[in-house]
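Read the structure below first, then the notes.
The complex appears here without one of its protein chains, the remainder shown in place.
Moving on, here comes chain A:
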């Protein structure tokens, strides 16, 4: 069995005097999708931010390709694509300018033309319109267009489908399946019903602090 791309053991996180979760173990291998589940406030976003390295208030160990993420941070970031709650889009720039800026920082992704990705998320007619004229769903699609250009093997997607319509979610599901087939690893949270074969799930409710106290 090959080494998992990302592996975490014994993760626990305390926020505002409350134990969010404890004893979380997970491993994502190439070609697998892990869906983190739990009700609002269970700590899904915090867990994903910890895995991406944005939140440092945790205990436990995170390994990238078998080595501590702190030691191989640059290599880890080189191979990670994270899309959070806030889409990371500048409202005064056009979708094309936003994409170009985001991709310049992740040069592995740059081979296909940007227009192709905008076409895939049905934003090509709006390519030259400032993003603040777009709807919430369209702004999120600008961020998601990066997925169509990404070469990073690990995706961490936090509530990626929020404000996306049915057809949009379906085409994203196809994209995720293709990524898995190509050997990409995906960790995501969503409240949408997903129909992706081979998805694993991690229920944070089983790891809450209260459950430990009982």
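The rule is short, and it goes like this: a contact is a pair of C-beta atoms (placed from the backbone, for glycine too) under 8 Å apart; a residue touches a chain by one contact, two chains touch by 3 or more; residues count from 1.
By definition in this document, contacts and distances are computed from a predicted model.
A.B. asks: So which of "Fe-S cluster assembly protein SufB", "Heme exporter protein B", "Transport permease protein" or "Chemotaxis phosphatase CheX-like domain-containing protein" is the UniProt name of the chain that got left out?
C.D. replies: "Heme exporter protein B"
A.B. asks: Taking the entire complex into account, which one of A:20, A:34 or A:102 touches the absent chain?
C.D. replies: A:102
A.B. asks: So one chain is hidden, and I want to know which residue out of A:18, A:78 or A:191 touches that hidden chain in the complete assembly.
C.D. replies: A:78
A.B. asks: Quick one: say which of A:65, A:127, A:169 or A:194 touches the chain that got left out.
C.D. replies: Answering carefully, the residue with contact to the hidden chain is A:65.
A.B. asks: Which residue from A:89, A:134, A:187 or A:202 sits in contact with the chain not drawn here?
C.D. replies: Touches the omitted chain: A:89.
A.B. asks: Footprint of the hidden chain on chain A, which residues?
C.D. replies: Within chain A, the residues touching the omitted chain are 5, 30, 52-57, 65, 74-75, 77-80, 82, 84-93, 97-98, 100-102, 104-108, 112-113, 116-117, 119-120, 130, 148-149, 151-153, 171, 174-175, 178-179, 182-184.
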